[in-house]
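Below is one structure. I have some questions about it.
Here the complex is missing one protein chain, while the rest keep their positions.
Let's look at chain A:
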C-alpha cells in the first residue's frame, strides 16, 4: 500500500506534468508522428486528402528547382568551416587579460542578439550596386567595376553566406572561448618553450585541444546552414530565391510549396528528404569527428 505521503506526491506529480505534457503531445510528438504519413498524401487546402504512395518523392526527384535548392543548401555548408576558423581565431584574440577586453567580447556578440531580419536589411543596403561595400572595395583597389551582389547569379548565394557567417561568429566565439578557458595552458606553454611559433601552437596544439568544441559547433552550424531560411527570404524579397533560383535553398522552397501553393503533402515530402540528408551528414560528422586528434578528453 502506498502511504498517504506517497499518494499525495504522485497526485502532485501528475498534476504538474499534465499541462506541459499535453502541449508537448500536440506540438512536439504529434507533428513528428503525423509528418511522416503526410508526406505520402496529396493533402492541400483545396483537395480531399488521399494516399498517393511514393508519388510526392517521384515528383521531388524530377523537380529541377528542388534539386537546385538541395545543391544550394549543400553549397551553403561552406559557411561551416569558415565560421569555425574565424570564430576560433576571434576566441584566441579575446582570450587575454588586456584592459577593456570584455567590451570587445560584448561588441562581437551584438549581431547574435539582433534579429536576422534587421541584419539582412543592413547587409542588403551595403550590397547595393551603389552601396558602401563596392565603394570600400573599389577604393582599396580590390575590384574594378561595382558588383551588384544580390542580382548576379554567381555571386548572390555567397553574398548571403557572408550574412550567415557574420551573424554567427560572436556566438561560436563565446563557445570556443569557454573551451579555451577550460583547457590547461601547460601544453601550449611547453610547446612555446620548445620553440614553436605562435601560429604553429594555435594550429597544432590549441585547435586539436578544442576538438570536442569544434565538433559541437560544426554540428550546430551545419544543421542551421542546411535549413537556412530567414536571411535568404529577406534578402531576396519579394522573389524568394532570386535571381532565377540561384539562391533558392531547400528550406525556402519547402516553405514556398507549403505556404504559397498550400501543397502540404508535397512540402512534407520535401521536408522529409532534407531531414534525411541532415541525418546522414550528422552521422558522418560524428564518425569522423570523434576519430583521431588529441585524446585529452578521452
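The criterion applied here is as follows: a contact is a pair of C-beta atoms (placed from the backbone, for glycine too) under 8 Å apart; a residue touches a chain by one contact, two chains touch by 3 or more; residues count from 1.
The rule is short, and it goes like this: contacts and distances are computed from a predicted model.
J.: According to its UniProt record, what is the protein name of the omitted chain, chosen from "ATP synthase subunit b", "Sodium:proton antiporter", "Nitrogenase" or "Sugar ABC transporter permease"?
T.: Hidden chain identified via UniProt as "Sugar ABC transporter permease".
J.: Check the options A:21, A:61, A:203 or A:244 and report the residue that touches the missing chain.
T.: A:21
J.: Among A:65, A:85, A:117 or A:153, which one touches the chain that has been omitted from the display?
T.: Answering carefully, the residue with contact to the hidden chain is A:117.
J.: Looking at A:156, A:228 or A:268, which residue reaches the missing chain?
T.: A:268
J.: Of A:35, A:208, A:243 or A:289, which residue touches the hidden chain?
T.: Hidden-chain contact among the options goes to A:35.
J.: What residue numbers in chain A mark contact with the hidden partner chain?
T.: Against the left-out chain, chain A lists 8-10, 12-14, 16-17, 19-21, 23-24, 26-32, 34-36, 38-39, 90, 93-94, 96, 98, 101, 104-119, 121-126, 130, 132, 135, 166, 169-171, 174-175, 178, 193, 216, 220, 229-230, 233-234, 237-238, 255, 258-259, 264, 267-268, 271-272, 274-276, 278-279.
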